[in-house]
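Of the protein chains in this complex, one is absent; all others appear in place.
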Amino acid sequence: MQLELNHYLWLSAFMFTVGVVGVLVRRNAIVIFMCIELMLNAVNLSFIAFSHFMRDIQGQLMVFFVMTVAAAEAAVGLAIVIALFRNKQTVNIDEINILKG
Amino acid sequence: MPNDYLLSLPILAAAGWSVLLIILEAMLSRAALTRVFAMLGFALVGGLSVIGFPLQGLAFSEMLRIGGFQHFANIIFCLSGLLVVALSEKYLDDENVHYGEYYIVAFISVVGMMLLAAAANMAILFIGLEMMSIALYVLAGLMRRDVRSNEAAMKYFLLGAFASGLLLYGISLIYGATGELALHKIAIAIQTGSASMLFWIGFGLLITGFLFKISAVPFHQWTPDVYDGSPTPAAAFMSTGAKAAAFSALIVVVTNFSTLLQNSPTWSLVISSIALATMVVGNIAALAQENLKRMLAYSSVAHAGYMLVGIAAATPDGYSGIMFYTLVYTLMNIGAFGVVALLESKENLLLASDYAGLFKHRPMLAGAMAVFMLSLAGVPPLGGFIGKYKVFAAAVDAKLTWLALAGVLASAVSAYYYLRVVYFMFMRDPVGEAISAPATSSLAFALIAVAVVLLGVFPTEILRITDAALKFAQLPTQTGF
Partner (left out) sequence: MIESYLPIFAQIVVAIVLGVLLSTLGVLIGPKRKTAQKLTTYESGIEPVGAAKERVSVKYYLVAMLFIVFDIEVVFMYPWAVSFREYGIAGLLSMVTFALLLLAGYFYIIKKGALEWD
């Protein structure tokens, strides 16, 4: 069996879907954040796959930037989680409900 | 190569200035000084954009697209940043969070906005968007000992990062469908071949990411909560600068694919329905709000709807209308948020009824607030009216009369909640003790109000500039890069 572009794309789509579902159903802010990271990495996989199979370097360039942006996002996100935890002693988003929509 | 640096001088200057701010804050740790330098920086970058207005072209291996459109957008961002920074000090002092970092982060956010508007490549688009958004998450959570601010930052962060993920997947699929990341090359690849299913899914995800950022229905639920919990000046910044940036990028993207989108009835239908839903939901929800901050948040959703009408029209007139609209909106909305921030006391969240009798105590402030409210409602001859008129007229020209009509009806409904504030300020007697506020800032608001009036009375100059600027925005695709 030869690994083709489609295999990578299906895996990437699957990972992305897991991430999206996780964001929608999980209640722990940290876990939601991990699911978002999963989404970003699924996208990275598809970029790499496209880049490899189209013999085009631009996709790999994107991956570098996505990785750094994800790191910056992680730093800010964790800081927000810690600030919230210090004030509320919980990271469950069901209990984060002072602001009513 | 030197031409590249000259072309992108405003962006480079802004990036350099933000580093300068960081070093300044590290060495001296004096928030007041950092604030002055941030304001100087905004003035400098805005000035560079004014001077460099006629320059146009692609820079740095076709990564950046600079033209009148980008310069105009830069001026709006700098104006927004300058006003927000100018109006922030008292609020931050009252809340005991007067850090120099606030100004640095706001400045970096503006650098992101400028990159976003100048993006000629999906990579820059993504970096600009994230630079802007991550800085805004920090601003939302600035009051780190206040649970409300923590919650606002958390919601904004999780939903914003989620939206970025969708947008990024869209970019990836578009890349897969066309093999290109540069916007104009993608457009050419689609014109020569045909837009595949993969491309359309990617494009849909990309647009969804943008709709999140401009808080269009059905992706608007975060808006009131985030604006409510964030420091009020930061909310003003999010609703003006960030919205203007997202709309600039949206305009750049849709003008790039204009030939494709004009032949797609689905696109027109989808974007018109979203515009309609955004106007209706935003205005109806705003009717029910007692808290002024939440009312302004829903009003900002509604205004995103009016601006989307220009996108739905998909004509240069519509886009130029949006640019004018974002300029006016920046002025009047920062004005309105600024007045709220000024009068907001720590214990007591101000309701519309708390503004009763403001005119008796502070006539100048009440007058300025009345101008902002009337302009937001779209009463002629104020700036807000011209913006709406231009956008709706473009919709009528594009045979979307029903959408323009719906927009007019929606603004008629919106007049109720804007005028209610005016009514309380002027017609009611003050209840309880007088609202205290320093006299100096009244003058600043009066100046902004005068600018809003002037934009309404003499709009032709600015409209000529936006029309011309838009031609520059489309240039690279027209000359067949």
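First chain written, first letter: the chains are A and B, and each begins at residue 1.
Everything below uses one rule, namely that a contact is a pair of C-beta atoms (placed from the backbone, for glycine too) under 8 Å apart; a residue touches a chain by one contact, two chains touch by 3 or more.
Since the structure is predicted, the reported quantities are computational estimates derived from the model, not experimental observations.
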Touching residue (missing chain; options B:E25, B:E151 or B:E180): B:E25
Residues of subunit B (touch criterion as defined above) contacting the omitted chain: 19, 22-23, 25-27, 29
Mind pulling the subunit A residues that touch the left-out chain? 1-3, 64, 67-68, 71-72, 74-75, 78-79, 82, 86
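The criterion applied here is as follows: only the chains that are shown with their structure count from here on.
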Rounded Å distance, subunit A centre to subunit B centre (Cα mean): 26
Quick check on the complex: what are the subunit B residues that touch subunit A? 122-123, 126-127, 130, 134, 137-138, 141, 144-148, 150-155, 157-158, 161-162, 164-165, 168-169, 171-173, 175-176, 179-181, 221, 224-225, 228-229
Within their complex, state which residues of subunit A touch subunit B. 9, 16, 19-20, 23, 29, 32-33, 36, 39-40, 42-43, 46-47, 50, 54, 56, 58-59, 61-62, 65-66, 69, 72-73, 76-77, 79-81, 83-84, 87-88, 93, 96, 98-101
